[in-house]
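So that we are looking at the same thing, I have put the structure below in structure tokens.
With one protein chain held back, the other chains of the complex are shown just where they sit.
Naming follows writing order (A, B and C), and every chain is counted from residue 1.
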Amino acid sequence: MKTVSAPYQFKGGIHPDYHKELAWKSAIERMPNPSELTVPMSQHLGAPAKVCVSPGDAVKKGSLIGEQNGFISASVHAPVSGTVKAVVQSCSATGRSCQAVVIESMDDGETEYFEPIVEWLHTHKERLRNRIGEAGIAGMGGAGFPTRVKLSPPHDKPIDTVILNGAECEPYLTSDYRVMLEHADKICIGAEIIQHILGAKTVRIAIEDNKPDAVRAMEKACAQERQGIEIDILPTGYPQGSEKQQIYNITGREVPRGGLPMDVGCVVENVGTSLAIYEAVVHGQPLIERVITVTGEAVERPANLLVPFGTSYRKLVEHCGGVRESVAKVISGGPMMGFAVGSLEIPTGKTTSGLVLLPSGCIQQFSSQACIGCGRCVDACPMGLVPSELSQFIEADDIEGAERIALMDCIECGSCAFVCPAHRPLVQHMRRGKTGVMARRAAADAQTRK
Amino acid sequence: MDSETIKFILTPFLWVGLTGLVIGVSLALAAKYMAVREDPRIAQVTELLPGANCGGCGFAGCAEYAKAIVVDNADITLCAPGGAACVDSIAAFMGVSAGSVEKMTALVMCCGDDESAERRFSYNGINDCAAADALAGGDKGCTYGCLGYGSCARVCPVNAIIIEKGLARVNKALCIACGKCIAVCPRKLIKLVPTAAPIHVLCNSKDKGADVKKVCSSGCIGCRLCTKFGDEGAFVMDGFLAHVDYSVPITREEVIEKCPSKCIRRN
Amino acid sequence: MKPENTSERFIVSSSPHIHEGSSVERIMLDVLIALTPALAAACYFFGFDALRLTAVCTATSIATEWLCRVMMRRNRSIGDLSAAVTGVLLALNLPPSLPTWMAVLGSIFAIGICKQIFGGLGYNVFNPALAARAFLLISFTGMMTSWSDSDWSATLTLNEGVIDIATGATPLGAIKDAVKAGREIPGFTLAGVARLFIGDTNGCLGETSVFALLIGAAYLLYRRVITWHIPAAYTATVVIFATVLYCVNPQTSVMPHIHLLSGGLVLGAFFMATDMVTSPVTKRGMLIFGVGCGVVTMVIRTVKTGAYPEGVSFAILFMNALTPLINRGCRNRVFGAKS
Partner (left out) sequence: MEYLLLIVSAVLVNNFVLSRFLGICPFLGVSKKLHTAMGMCGAVIFVMTVACAVTWCLQNFLLKPLELEFLQTLTFILVIASLVQLIDIAMKRFVPPLHAALGIFLPLITTNCAVLGAAVLNMKQGYGFVKSTLFGFSAALGFALALVIYTGLREKIDRADPPRCFQGVAIALVTAGLLSLAFMGFSGIVK
């Protein structure tokens, strides 16, 4: 085990005010089970799970309530014991509507977990992958890509490096930080399970240099472990937590355009995912809860809560003492890439890393001003794009033109809109353009199939 | 006339004529021996175009535009100098139908303006319905209703759509039923209806009556009153949403009064 | 597009939800602040005329902007201060003795024709102040090139000891006249150079005092309103060009530092060429832009038969026209692209 500074640094990026001090001192506390939970079937990327319970059924904590539906999908389990009250349509943070199971909770302390695999090092990799799959684990950094798929790269793409993403470059959020501080040893074991499954040579744990105590905690936890684990300290900045940028910083390899990390022999997993893998393998616990940071200038008592999925945002805010001042914006996730929500009646899920409540003074106000061509977005873009030009193309509905100048390489990190003095909604333009490109590609596909 | 004058007049004639002849013959020979076969329709469409070669259509000259029409099915309405007559002749030549039998008009199947339909949150972003719809499902309380950010109005080639109180309205007199607004609406609530049809159900919400009432005071609640008071078969229920069967002639217009949420309206 | 939060409703927008706090107004304010030293120097050296022209240009620009927006039925944009910046910049590019009505005409041209017709700030393709200056220069060449009487020419040295320079010429004008007439090029004493630096010479209001301009430029660089790329590339090109010329033919050319200190080079390089709307967005593009400005400036300045002694504004205008092409050709390498 050794600790090094990441040898490379990607071009671009920004340095926002982090405001992490709001919540980073508060230790993870377990949120009491609410009386009723609405567990969405789509908490991950891909096809929603298929409901496999019906109203009136009794479920235990950990019982399967939604079956994995297709290859890119993840199963869903009951976060608490209780009775299924109904199957309803519920709204997710992104505004998509999906099926959800409403469970009336009943604290009987009973669980229905998987059989623990303590001797994981001597267990067949396929069995571990299946366990991760049946536990419904999806990337907990924000995108929610099913982890089982990520850990099953094709044979022609050997993985030599596992990167554990503990950068947490999103302002305000502290959940990964607290998890690293309090569960460092479990994360290490989780990382080793990933390493074992992929047969990777090294594990690199990436942490930004504004979290020195997390670095120390991870160092301590890893010290007694085997060789091949390395802690890479990244200079604080955004988007250090972005997969492609992180791989570049640590290994100097650039994920090719349109490619995936596995194309350069890397797999990046969030530290929270690593913890979930540990729990699923060693304790047999499916993914039914996670640490969520409830923070922001508009919340009374910022905290890091261990929350069972399906708890509504309103319950989280109430648990944290309610709102402090007139709240203008509620963000599910971090303020750079999270989703603003229109109401608090939204259930938490596997990708909810935080809930940030901001008063009107702290938020971005987009305007319809024209681009003044200052080029700051060009300097800020970590992908080497020209956001100003892209947005102008998209505004003029020249989607083809935008695609030609690498629209699809945009990672929607928001660095451009963060620095734009004209406060243009650049990311929204990019998304709109991407939707247009996707539609066109789908139409072209349909044409060729005809 | 003396011979000087004759010479003075004849020589230029002779020379220019000669030059023209040489050039003409060589061009004719060139055209014959170096001909390249192409779709004869291209030449014919080129004939139909005004031949101003103004490039206003975005193509490099009339021949190029004709080629685009024949080969790539380009839009035939791009030629400004040619005008409507040109469009008609090309339409006739290419066999593209110019108009359908029954005159249709686009209609926004929503009457929930800012007074009757509530908005769930304040939207802050680009003026585009699809973009607004992609953010937390759109700010309108009703997930079926018109968002009113005017994407349809912007694509309308004849400026027939206006946004009033957060609701798009089609001006029947101007609408040419081109269908561009229908394609661009993220909520798919603009439909082509017969221009002659007198009344319509201006609601698109398939939700139960109680849910509709929560978000909009002028949405169809599925009460079925119109099926009782209207003409036989003129109103058809699709779940909790009534709609007009335009093949049935309407005689009893008092349903307009009977509809409790007043979403049956004249257009 | 108006975000309002009247009731209990939250604001929903696309990410990112936070902002670094910069704004167009702040940038324009910074430019105005940075122009203050030059303005003060102009008042000191040219007296009331400086105040008169600045006030007239600024007021007319703002009024024109307001009128255009009203006529176009668009949201008012005076608040973004860009019209004020254009007005001040135009005033600094005018000779002190210019009649007021010409300044008014120039301001209307700058805002009306060069900016608002295109849709306002951000859409214009040419720097409004410079285009207006070029417009005035071509339309009223006489008034635009008659200067007040500064005794700066006393500091010139001539081997023959005869100072044969028309009063009311700028240093560059004097040099060009000499070259055209085949006379000896005047040399500059140290005191003369110092006066060029301080700004006690003939020229447009804002361009003479290099010292004051550099103070403002330092502020702009400090506030990161501009980056070093365009000014550095511009001035470096001019210096290299002038050095080469001087080495090749010292009889008909002046030392590079005279080129740097005279005319509108500093004003142009730091305040006009760096105009965000009309200059490239990438760093590589900015360098090319700066080099292009430098070359064209020196071509206009030094070619014997050229009609104008000074080429900064035309050079920048010319490069403004090339900006879209530079932007097109100088995109950064996309992350992960094969190099």
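In this text, a contact is a pair of C-beta atoms (placed from the backbone, for glycine too) under 8 Å apart; a residue touches a chain by one contact, two chains touch by 3 or more.
The shown structure was predicted, so the numbers you read here are calculated from the model rather than taken from an experiment.
Within the entire complex, contacts from the absent chain reach the displayed chains A, B, C. Only one of the listed residues, C:Ile11, C:Cys114 or C:Ala233, touches the absent chain: C:Cys114. Screening C:Val125, C:Met143 or C:Leu221 for touch with the missing chain picks out C:Val125.
Residue-wise, the contact with the chain that is not shown comes from B:Ala30, picked out of B:Ile6, B:Ala30 or B:Leu174.
From the set B:Thr11, B:Asn73 or B:Thr251, the residue in touch with the chain omitted from the display is B:Thr11, counting the whole complex. Where chain B meets the missing chain, the touching residues are 11-12, 15-16, 19-20, 23-24, 26-27, 30-31, 34-36, 53-56, 58, 60-61, 63-64. In the full complex, chain C contacts the hidden chain through residues 71-72, 113-114, 116-120, 123, 125-126, 131, 134-135, 138, 296, 299-300, 303, 305-308, 311, 313-315, 317-318, 320-325, 328. Counting over the whole complex, chain A has residues 370, 392-393, 395-396, 398 touching the chain that is not drawn.
As a working rule, only the chains that are shown with their structure count from here on.
Between the CA-based centres of chain A and chain C the separation comes to 49 Å, rounded to the whole angstrom.
Along chain B, residues 120-121, 124-127, 131, 135-136, 139 each make contact with two or more other chains. Across the assembly, chain A contributes residues 339-343, 365-366, 368, 425, 428, 431 that each touch 2 or more other chains.
Only residues 1, 3, 5, 9-20, 22-24, 26-27, 80, 119-123, 276-283, 286, 327, 331-338 of chain C touch chain A when the two sit together in their complex. Touching chain A in their complex are the following residues of chain B: 120-121, 124-128, 130-131, 134-139, 143. By the touch criterion stated above, chain A contacts chain C in their complex at residues 10-11, 14, 16-17, 171, 244-245, 248, 254-257, 259, 326-331, 335-343, 356, 358, 360, 362-376, 378-379, 381-386, 388-389, 405-406, 409, 412, 414-415, 417-423, 425, 427-428, 431.
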